[in-house]
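Every protein chain except one is present and positioned as in the full complex.
To keep things simple, chains are lettered A and B as they appear, and every chain counts its residues starting from 1.
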Amino acid sequence: MNDAPNFLEVEQLTVARGGVPVIDIPRLSLAEGEVLSLIGPNGSGKSTLMLTLATLLPPTGGRIRCRGEAIDSDRARFAYRRRLAMVFQEPLLFDTTVFENVAAGLKIRRMTRGEIRSRVMETLELFSMAGFAERSASKLSGGESQRTSLARAFAIRPEMILLDEPFAALDAPTRLALTTDLERILTETGTAAIVATHDQLEALRLSTRMAVINRGAIVQGGTPAEVMNRPANEFVASFVGMENVLTGTVLACSQSVATVSLGGHAIELVGQAEPGESVIFCLRPENIAISTTDPAGVTSARNVIRAVVRKVIPMGIYNKIEIDCGFPLVAYLTSQSIDHLHLDPGKTVYASFKATAVHLLRRD
Amino acid sequence: MDLIYEGFAKAVALLAALDREVLDITWLSLKVSGTATLLSLVFGITSGTALALANFPGKRLVVSAVNTGMGLPPVVVGLFVTIFLWRNGPFGSLDILYTPTAMIIAQAVIATPIVCGITVASIQNLPPNLRLQILALGATRPQMVWLLIREARLPLLAGVMAGFGGVISEVGASIMVGGNIKGYTRVLTTATVMETSKGNFDVAIALSLILLLLCFAINYLLTRIQQRERPR
């Protein structure tokens, strides 16, 4: 911990709409150059929070500090707004050329023509849009439009950039390409950023820290690995793709390994619990290995369960396979593996997973 | 039939000869309606933008009132402007009744709601987040308003056309507040009415043709700008 204040500090922030509270954030911070992703489903309050952080929406209560200084007057808000940039889901480009669009923020700051020209071209270069400078913004594709919008935001060299679902309206390949570029540019420029998204993979790629938001409150914050593997509750678990959320009774517990009874099986997991307790635990589908022969003795996994294939659902690059272990379980397999193992419904298989792959969610 | 033919012949002759009086009348029409339109742009765009961006109870009512005002009958405006400008009326000391200035005022009153209404509609048609995006780019409020107006410029040009077309072709208010004074407040429409009542149909037809030509030329010009502005 160093002594310099964070770029952004939020305390007791509340926003109400028509008397109904929609945002309630006791604490949120963003360090200099840090990239935070804000993930949550549609309607969770991401956009409202982003607008409030940009001071484009007045909060009902609480305060925002930038480098320790409270943003509490019109003058402070204006000065703060000049240090940040925001990109929305829609490109919101002006009906003029790409160059003029990227120059907009610079013109607002009354920079000289020469400065504007070099800054715009430099920024367009960064987004591989240099060849589009004199193009009309209304004739761009969705991806090109959003690149222009991002370039417009980065051209002003913001100290923090707020990205509100920037790629949500784009098709998958375009989104992938833009995510890659954005990741590189954020790293190169060292700009602090908050990325609101409902796409956990986008969040994983872009950010060093994640905050999960639901119904206007942050339900979990931490590194992507923490959030992905050790969700704080069922909501986070299901939102980050923990498809297997199970309930069982603790049989025994020693040296932080608990044995839980479920569907006639004893499942070992890492965690502390009292015997006789009912616990909820979860398991990522990609952490389950499927084989047609009993892998006991071959695998180091502590849990091996015999099961019957119920259903194979193709999901594009992988397949989702539902099996019945006496309790339902979901695993992911490549198409090649499915063919190789002849995994048709009714087939008997063995599911194996490590005790460390099972995350204890909650004790009742 | 003869009358129509003669009318057109005379009209062409008058135009070809660049008759001094006809030219003066045409120029005055342009000056009066042009100035009135410009005034209405200043007031209409300002009030329209303010109205579109503001949020207050009763806003719908005000917008409806403005939209009704878009069809304000010129004679009603003429009557009220006359009453206000009477020597013994509230603004009598200005001594501007029966002057081009009075006509400009009346025409500006007619055109302002048209421009205001079109401004409200065009600003409200912009994406709702655009205003926030502009502020997020660091714009001051005046900069934000200017950028929004600039974004709405194409529909606003339609407002200019509607406003100008409305006032240059109206006669009721012009004749009431201008008085159709020869060489002073006689414009194309009032002259047309007078020549018709004098039975000089040929001159009346000539004046109407000029009026049509003028309207066409102005609209053609603005349409060209509109199309040039729409980027390739």
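Some notes on this structure:
Just so it is clear, a residue touches a chain if its C-beta (ideal position, glycine included) is under 8 Å from a C-beta of that chain, and two chains touch if they have at least 3 such contacts.
To be clear about the criterion, contacts and distances are computed from a predicted model.
The complex appears with one chain absent; UniProt names that chain "Substrate-binding domain-containing protein" among the candidates "Substrate-binding domain-containing protein", "Ferredoxin", "Putative aldehyde dehydrogenase" or "Urea amidolyase". Between the chain not shown and the residues A:9, A:34 or A:100, the one that touches is A:100. Note that of B:104, B:148, B:162 or B:205, the residue touching the chain absent from this view is B:104.
If you put the hidden chain back, the residue from B:23, B:53, B:79 or B:96 that touches it is B:96.
By the touch definition given at the top, chain B reaches the unshown chain through residues 3, 31-32, 34-35, 38-39, 41, 86-88, 92, 95-101, 104, 150, 153, 179-182, 184-185, 194, 196-199, 201, 225, 228-229.
Simple rule for what comes next: only the chains that are shown with their structure count from here on.
Listed in rising order, the residues of chain B touching chain A in the complex are 127, 129-130, 132-133, 135-140, 143, 147, 150-151, 154, 231-232.
By the touch criterion stated above, chain A contacts chain B in their complex at residues 51, 54, 56, 78, 81-82, 84-86, 88, 90, 92, 94-97, 104-105, 108-109, 136-139, 152-153, 156, 162.
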